[in-house]
Each structure stands twice: as C-alpha cells, then as structure tokens.
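What you see is the complex with one protein chain gone and the rest in place.
For clarity, chains are labelled A and B in written order, and residue numbers in each chain start from 1.
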Amino acid sequence: MKHVDLVIVGGGSAGLAAAISAYDQGIKDILIIEKGPTLGGILNQCIHNGFGIETFNEQLTGPEYAERFIDEVDKRHIAYKLNTMVVSLNANKDLAYSNDCEGYQVIEAGALIMATGCYERSAGQIMLPGARLAGVMTAGQAQEYVNIDGYMVGRNVFILGSGDIGLIMARRMALEGANVLGVAEIMPYSNGLPRNIVQCLNDFDIPLFLSHTISNVYGRQRVEKITITEVDDQFNFIAGSEKDFVVDTLLLSVGLVPNNDLLMQAGAELSSTKGPIVDEKLETTIPGIFSCGNALHVHDIVDYVSDEGKLAGISAAQYLLNPHFENGAQIRVLPGNLIGYVVPQRIDINSNAEEIILKYRVKKPIEKARISVQIDGVEIKKAFRPFAIPSEMEMIKLRKQDLRAGSLLTVEVNSHE
Amino acid sequence: MSKIKLICTSCPRGCHLQVDENLNVTGNHCPRGIAYARDEITNPRRYIATTVMINSTHIRRLSVATKTPISKALIFPLMDLLKTVKVEVPVHVGDTIVHNVLDSGVDIVATKTILE
Partner (left out) sequence: MYDIIIIGAGVIGALVARKLAAYELKVAILEKGNDVCSGSTMANSAIVHSGYDPVPGTLKAKFNVASNPRFEQICQELDVPFQRIGSLTVATEKEQLPQLEALTKRAQENGVPVRIISQEELRQIEPNITPSAIQALFAPTAGIVDPFLLTIHAVENAIDHGTELFLNEKVTQISKENGIYTLFTRKEHQYQAKVVINAAGVHSDDIARLVGDEYFTITPRKGEYFVLDHFKAGFVNHVIFPLPSKAGKGILITPTTAGNYLIGPSSQFVSEKERVTTDSITLNYVKENAQRLIPNIPFSQVIRTFSGLRATPIGEDFIIEESRQNPGFIHVAGIESPGLVASPAISDYVVDTLVMKRLPLIKRANYNPRIRPYTRLKNLSSEERDALIEKNPEYGQIICRCEQISAGEINEYLQRNCPPHSIKAVKKRTRAGFGKCQGGFCQIHVIHLLAKHYQIPVTKVNYDEEGSEVLIASSRGDQA
C-alpha cells in the first residue's frame, strides 16, 4: 500500500491553510484530495467581497481569497489531486479514493486532516410542506448554478432564511434580473450581517418578513406559488396571517451541517452538531486524524477557518514529528447556560500550547453578555461583549496558566444587566 | 425636521445612525459612521460582483468585481453592459476587464485566474 505522510481531505479554505502550515512545520510528503475540478472549495462560488479583513486587511472576493492560498500551495509544490473522491476511511488511517485516471486506490496515511466542509439543509430535512417540485433548491445550489455554471434558475424568486447565504443570493438573483419577492425568516431577527440587510435587501427593495416561515408550496411540475405564515414565539402558525406569492423559484437558506461521513465510517466520535469531538490540537477521537473548518463546526468568517486550518496543520505536523508523544489527562468541555456548543470538547490540561482558543455560539441574542469559563464551577476566565448573537461565532482565549486540574470545563453566558 | 435612519456597514457593529437634512450624523460609534452616512445620502456607492462569459475550455464564467465602489444608480446599467462581455483566456486575478466602465471612473477587474 502506498504511504503518504499527511493526507488532507478537502482542498477548500481549511484544507489549503492546513497544507501550507504543515509544510512550513517540516512535513513535505503531503497530498490534498479534492472532489471538485479546482482547489478553493466553496470560495469559488462566493464571488462577492468581504473575505480576508483579518488575514490580509483587505476585502477580497471569495475566489481572490482562495487564490492567495492556492498560490502558496503551488509555491511549495504541495501535491494535490482534483476530481477525486475519498470513498472510505478506517481507524488505521487507510483511505480509498476514486477518480477516472487512477481508478480505485488505497493509501495509508501517517496523519489525516479532514477538511470536508459541510452540506446545506434541504427541503426534505426541514420537512417543507406541499409538493416536491422543480424550482425548489438550496441557496448554495442556486449560487453554484448562477456563478459557476452560468445559468438562471428562475425569474420570480422567494427566499426562506435570512442568513448571509440567503441574503447574498437575494442580491445575486436581483442583479441577474430576477424579481425577488421577499425573504422570510422564522426568527424574530435576521441571522445575517447588518451590512447584508442593507446591501442585499434594502438596496433592491426586497421585503424581509421576520417571524415568518413557508406554510405551503404549490405547483404542478414546478413551484408556482408559496404561502408564508407568521409564527408566534413557540413557532406555531398564527391563523389569518398567510401571505401568498406567485413564484417560480424558492431558495432555501436554512442551515449548514458538517459533512463527516468518512469520520463516521472510521468510527470517530461525533457531537450532536454533527462535527467531530476534538481536543485543543483539533485531533479527533482517532489518534492522528484531525479536523478543521466547516467540517468541524460551521464558521461565518473565512479568516478564522484559515486560522483553524493552520492549527490543524501544526498539530498534524507535531503528531508526525513526535510519534512517541502521548496525550495527557483530558478535561471535558461542555456548553453551559445559553451556550449552543463549544469547540474543542476536550482539553489536555498539561498542554504545551501557549494559548487555547475556545470557540462557541450563544443560543439566542444576548445584550451586555458576560461570558464565564469555569472549571468544576470555579471561574478561571471572564469576558464581556456588548452583544452576542447566534450567527456570530465567538472566541475566548485561555492561556496555559489559566488551566488547572479538574474534570469539567464549562462556558456559560449571562446577561449582565 | 425629518431624519433618515441608516444602519452603518463600515464594521460588524452596525450602529443605527440618524442623519438630518444638514447631514449631521448621530448614533455613530466612530468617525467612519459619519463618513458612511454622508456618503449614503449624497452619493451612495456599492461594490458589485458578478460574472462574465469566458472562452475557457472547462469553465463558462469568469468572476469579476468593481475595483472600487460604483454609484448605486449605475448598478443595473453595469449589469446590462457586463452581460455582453466575453473575455479570452488567459486572464489573471486583478486584470482589468473593463476600464472606466460607463464613464464612472471605476474599473471592472477579474477576481480569478483562468489560464485555458
């Protein structure tokens, strides 16, 4: 069996950053395996700007951001395969991939970084009522059809979900000449950046219906009409609040889910968010397999994806360069009051890392947020935010000296009125 | 005296601004908000990203963007013009696709490198 020191599954923003950093740590035998025809992942279809403020102090478009990293990969002559799908993975880090030139190949990896991104929640997953018709698709799929393949998907569009993907596609469809009739959002607030509300909705007079969701979808072969209905704070339909829209397209922007079929196959432990359980080195429960990017947890800002990829690359390099290193005792990390999730879910108390970054999301919008990190109930770190919202991932940094022995670390938030 | 309400988009804070008819701005956290509000009233401009045709053998579209923000009023005329543009390979990220488009002083640049 062919051996590769470090295999990186996924050549998007996380995988590219991981490859570069592992190389710079001294690992030369690296292979990136990418299912698409180019490197760059989802960035290729995110043609709008706003990427790279942290990393480059510029507002780049998705493809430009990707190209910066692809150039660095090429400079280092890091090997990659395109149009290649990894089809199986086991706990021994043997993986099989398939493409039309080499066929079905099995290789043995010294270490693996899973940067497999995420998939979009579909109509079926949200149990969209009505008939299953053409013209109903996810916002990301429409984005690919319009930006990469160059086709119009519809002329009269409605969008469910006011997260950034939905807002961006509202603008994109309007720019392409479609009639965008509205965006419905089940929560009483939008998940998207304020900037996107202005530049994607207000600029094009596209109405935003907060506390509304789709209650019916009509059509024969293609969607012809949708009904939206207002919901109360228990998300029950409010009778009499129905509004109909004549459309030929319904785009869904209703959430992203980490894609970890391969890790599941290999037997790694996954959390309820569908991302893997990792420690502060981003190592999964299978030694030598690391995770980063949207496959680990859904990100909002690509710069943080790149940082995470960088850390995974460093960790994988350390794993390869120090084969006798053993993990020490680990403390479990759990979300506390009003926290949706925390990554990493385990921390080595005796970690040599100068700093450990805890990443988390709050469960609901909180003003004057006081974040408390506790070990076995004793506060070891606190932080304040004027406001925290679920659509923005937050970070809190722990220094080595903040840690102490214990069995459970929790992150909780309260409104500090 | 009626005030116009805006949400500042200079940074993720999203301050809620109010601007009166004399262009006095309130509600801003920093000076960028004042500049933003005044621009929005007098000469709103936007970064626009879209795609143009390209004669590559393996991809149908080249992503492009305004190099600097363009006047809002020119957005749809810009889109109409770019719908007719066809680029020839090779093209590199940053290459000017249309110079001074619609006499706006704004260039349209390629945001991707496509060699063949």
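Heads up, the rule we're going with is that a contact is a pair of C-beta atoms (placed from the backbone, for glycine too) under 8 Å apart; a residue touches a chain by one contact, two chains touch by 3 or more.
All values reported here derive from a predicted model rather than from experimental measurement.
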Contacting the left-out chain in the complete assembly, out of A:E176, A:D279, A:D348 or A:E394: A:E176
Hidden partner chain, touching residue among A:I53, A:A91, A:L133 or A:I380: A:L133
Option touching the unshown chain, where A:Q25, A:Q59, A:N90 or A:Q141 are the choices: A:Q141
Given A:Y119, A:F245 or A:F387, the one touching the chain that is not displayed: A:Y119
Where the unshown chain meets subunit B, residue by residue: 51-53, 60-61, 83-84, 86
Interface with the undisplayed chain - residues on subunit A: 35, 83, 85, 87, 96, 98-106, 119-120, 122-125, 127-135, 137-138, 140-141, 144-146, 149-155, 176, 216, 218-222, 248, 257, 261
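One rule holds in what follows: only the chains that are shown with their structure count from here on.
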Complex contacts: residues of subunit A adjacent to subunit B: 37, 44, 47-49, 59-61, 63-64, 67, 146-150, 175-177, 193-195, 197-199, 203, 392
Complex contacts: residues of subunit B adjacent to subunit A: 6-9, 12, 14, 46-51, 53, 58-61, 63, 65, 72, 75, 79, 93, 111-113
